[in-house]
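For reference, the structure I am asking about is given below.
Apart from one protein chain that is not included, each protein chain of the complex appears where it belongs.
Each chain carries a letter (A, B and C) given by its place in the written order, and its residues are counted from 1.
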Amino acid sequence: MADLTVKIKDLVLKNPVTTASGTFGFGEEFADFIDLNLLGGIFVKGLTLKLREGNDYPRMAETASGMLNAVGLQNKGIDYFISDIYPRIKDLDTEIIPNVNGSTVEEYIEVTEKLNEVEGINAIELNISCPNVKEGGMAFGVSCPSAIAVTDAVRKVFDKTLIVKLSPNVTDITEIAKGVEGAGADAVSLVNTFLAMAIDAKTRKPVLSTVTGGLSGPAIKPIALRMVWQVYHAVKVPVIGLGGIMNATDAIEFMLAGAKAIQVGTANFIDPQVSVKIIEGIETYCKENNISSVSELTGALEIS
Amino acid sequence: MADLTVKIKDLVLKNPVTTASGTFGFGEEFADFIDLNLLGGIFVKGLTLKLREGNDYPRMAETASGMLNAVGLQNKGIDYFISDIYPRIKDLDTEIIPNVNGSTVEEYIEVTEKLNEVEGINAIELNISCPNVKEGGMAFGVSCPSAIAVTDAVRKVFDKTLIVKLSPNVTDITEIAKGVEGAGADAVSLVNTFLAMAIDAKTRKPVLSTVTGGLSGPAIKPIALRMVWQVYHAVKVPVIGLGGIMNATDAIEFMLAGAKAIQVGTANFIDPQVSVKIIEGIETYCKENNISSVSELTGALEIS
Amino acid sequence: MKKIQDFKVKEYRWLNETGYLLTLYSDQTIEPVSPGNFAEIKVPDAPDVFLRRPISIFDVDYENRLLTFYIKVVGKGTKKMGELNPGTPINIMYPLGNSFTVNGEKNVLIIGGGSGIAPFILLGRELQKKNISTTFLFGARSKNEIVLTEEFDKYGRVLATTEDGSMGEKGLVTQHPVFSDISGFDKIYICGPDPMMKAVAKIAGEHQVDCEVSLENMMACGIGACLCCVTKTTSGNKCVCTDGPVFNSKELAWQI
Partner (left out) sequence: MKKIQDFKVKEYRWLNETGYLLTLYSDQTIEPVSPGNFAEIKVPDAPDVFLRRPISIFDVDYENRLLTFYIKVVGKGTKKMGELNPGTPINIMYPLGNSFTVNGEKNVLIIGGGSGIAPFILLGRELQKKNISTTFLFGARSKNEIVLTEEFDKYGRVLATTEDGSMGEKGLVTQHPVFSDISGFDKIYICGPDPMMKAVAKIAGEHQVDCEVSLENMMACGIGACLCCVTKTTSGNKCVCTDGPVFNSKELAWQI
């Protein structure tokens, strides 16, 4: 059987399949459906310094092969995560990776400092690309100087693997990727959701309470794949790819484009077992193609 | 019956439904399926100064609720259009709007100068957003200074309605929209396709000969709608909306978001009669909602 | 335990132009279902339907391994689920959500509107087992929208209001005479359109009658992972899919 292990700096994943922040809760929600210990890692729901109620309902709209969300980082705050949630999931045989958010650089720093102290947490994902909050979020991720500033600040207070999650809502994603690499990111993950909108023609109103929201799902896959391919050729740090992955073939495409690991997002809503099926599918693909280590796939796209 | 006429500067469309450049040939291709005289307008296939063979096959890939294309502006050149094609379609009772392309500002100018002389052509669409050519194309549309420069140059040699077609592959589309408005554009149309990619996991090769291509179809609709809404609030000139419009409801959503007219693109491939169905659907909507003039819909989104 | 399971379409029973019972069968055993639980259904063969659709469990037959849903056509998914051929495979996540509480009540009122009648066969059956006297009150625009009264008859008294007066009392549910003595009930259960639920909850509150409402917020995951389905409560935003769909009306931050 192929070696599925992948290394992202010091973070070792038993396989390249992880679940995307905000689409997998804290893992527990899926415990009835799959064995969580099989996963390479779980990127848990976005965390902030203080409790956040998130945006008003409606927060969701279905679109062609995708969905919009405008959750707005509802969570009980970092302290509650560390004291109440993490102890319940820390013994899972998979990497638990918190997704760190803030309205200001100081908030990012404070959340990170707390996580730096937590034993068992070997990496964080810095979310500078949330399109659903009024302050901070995506604003950090669409300008190179601010992306660099927040990465740099967080890097100074975090000793373990730092993954920075990029926004696709930019003219040139390689520029931001290079910026955060320079500021000390150990890896980049991409993409977060696309700023988008849904309207109800009958009521003439926006469907979401926030008017705009973030588009995810297979609709965005071709754009996400292009961005992963571009970023892979622009930076030296590992790339974690996501955006519309629905099955093992999609996952393999992202790896061929340059991803070392992948995240499964919206697909979890449609099939709560899909992440495990993707692991199995990658195994089968490796076997059928005589691939001894899954990392051989990363960037193996053949361009004639 | 509601008044369906819309005015884009001096260009009068009998209804807001037009067909998007590159998806409707020169109209003739659809003559067996619909009465072309019913359309508000036809944006014909992208034209360049000289004959272009376009990119190598394969130029197309199907994706979730969308498709990639990498046609690369194959056309026989502006002179052939004016001498051979236009005479065949000029007597249609609809507006024929050429889509103007160039690798350099000079080429844009030359093509436009020729069209400026053609009687019956009342508007052109300046394509600064084609993602499928090596030189020019999208490069003009993703940087504000170059978008302004080409618009400004073309404006100087064109007396009739000048529509500038914007690229969605940018961080802030309102900035480009404001730029071209300032440079003399009479209207903006958006969006062109999203730069994207498809991979064949079996062969480990890109599906398109050009590796990347342009994503169109309902997959992109939520992003396009958001951009139309943003641009509508940023500029004073009319906005022509497109991107994934498949039916009358979609078209109405674009108008509510701020579009004065709309273009039907990829949908023509799936149903060659769809443009006429959309006109009928808009009529019905107006009747059911007691709308006396279709322009009332433009920007009528109610945000509480 | 929540489960994901393959079923097949067994049969339909159409009740009017837009409402039908859909019965599914499975080769595997059926998980225990409580009144109020719902399922997330993957609509097969539907090009425009991306996410699963939450539908209350109308009835369950453990012995014959059947699940029945009462579905009203309101859009793409509910239309498609009514057009499948017998034998079509259909994948279900269930049982999801909490359920109605029953705590030694003596006399209860159940109010349903639209597809909101769906959870009440299971609830009626449970109440009957516990010898609780049950009144059903169904509200609709017109007679043809009041369905399945003969089924509910088995579990209690059935009343109706219609806006056009074609069946039962004319008017809205809250105009039914039963409300003149509302304090005679020690609990109201309700599921239906928001305005109906709010109006009833308001009266219940005024008369200090316990009131449980079942919400139908739009959902993406159905299992508490996406936080899309929230409703405001006195203790912050809660997920309708896991903390609900059943809430005590006092908990809800409804402006009523």
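A few notes on this one:
The criterion applied here is as follows: a contact is a pair of C-beta atoms (placed from the backbone, for glycine too) under 8 Å apart; a residue touches a chain by one contact, two chains touch by 3 or more.
Keep in mind that what you see is a predicted model, and the values were worked out from it rather than measured.
The chain not displayed here makes contact, within the full complex, with B, C.
The omitted chain makes contact with just one of the residues B:63, B:151, B:230 or B:295: B:63. Within the complete assembly, B:268 is the residue of B:48, B:151, B:268 or B:295 that touches the hidden chain.
Panel shows subunit B; residues 22-25, 29-30, 32-33, 45, 53-54, 56-60, 62-67, 69, 71, 74, 217, 266, 268-273 of it touch the chain omitted from the view. The chain not shown here touches subunit C at positions 45-47, 49, 85.
One rule holds for everything that comes next: only the chains that are shown with their structure count from here on.
Fewest steps needed to get from subunit B to subunit C, stepping only to touching chains, is 2.
The chain occupying the central position, as judged from C-alpha centroids, is A. Distance between subunit A and subunit B, defined via averaged C-alpha coordinates, is recorded as 34 Å. Counting only residues that touch two or more partner chains, subunit C has none. Multi-chain contact residues of subunit B, defined as those touching 2 or more other chains: none present.
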